[in-house]
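Single-structure report; data block below.
Note that one protein chain is taken out, while the other chains of the complex remain in position.
And then subunit A:
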């Protein structure tokens, strides 16, 4: 609200808590994962917490970039799930209590379909993209360098002190021939 006021401190990007708050509006202390499970017992408890079988539970490696005890689910996008299976939440293709992928923002249905076997490999797609871009750039460079034009002089408009000529001789005699 403050940035709507045209006063000096708020003319630039509004550094106001109400505007900066959106990132923190849906957090809950219970959402934070627990510490990395080292012992078998901790692993079992963590699997139970996330509704996973202990055999299929594994955590991200604890190398400083891990996620505590949040499970490392297979890297499959949600788009590749069965669309005709009767999910509890069919709009998300997800059952009740199923753990969300840690990178849900990346693998959700309307974003990247990670891990699926593409018809054309990724390197080919990248090559096609840059090939098309380079081709356009090359065409542009070429036609900027060699500008074509019609081989005519500019329009002859009548002016003061300037005479324009045709290619006919002055007298009605034989046409002039240059030596």
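In this section, a residue touches a chain if its C-beta (ideal position, glycine included) is under 8 Å from a C-beta of that chain, and two chains touch if they have at least 3 such contacts; residues count from 1.
Note that contacts and distances are computed from a predicted model.
Asks: Which choice in "NADH dehydrogenase [ubiquinone] 1 beta subcomplex subunit 7", "Probable cytosolic iron-sulfur protein assembly protein CIAO1 homolog", "tRNA pseudouridine(55) synthase" or "Nagb/rpia/coa transferase-like superfamily protein" gives the name that UniProt lists for the one chain left out?
Replies: UniProt lists the chain left out of the view as "NADH dehydrogenase [ubiquinone] 1 beta subcomplex subunit 7".
Asks: Tell me which stretches of subunit A touch the chain missing from the display.
Replies: 145-158, 163-171, 173-179
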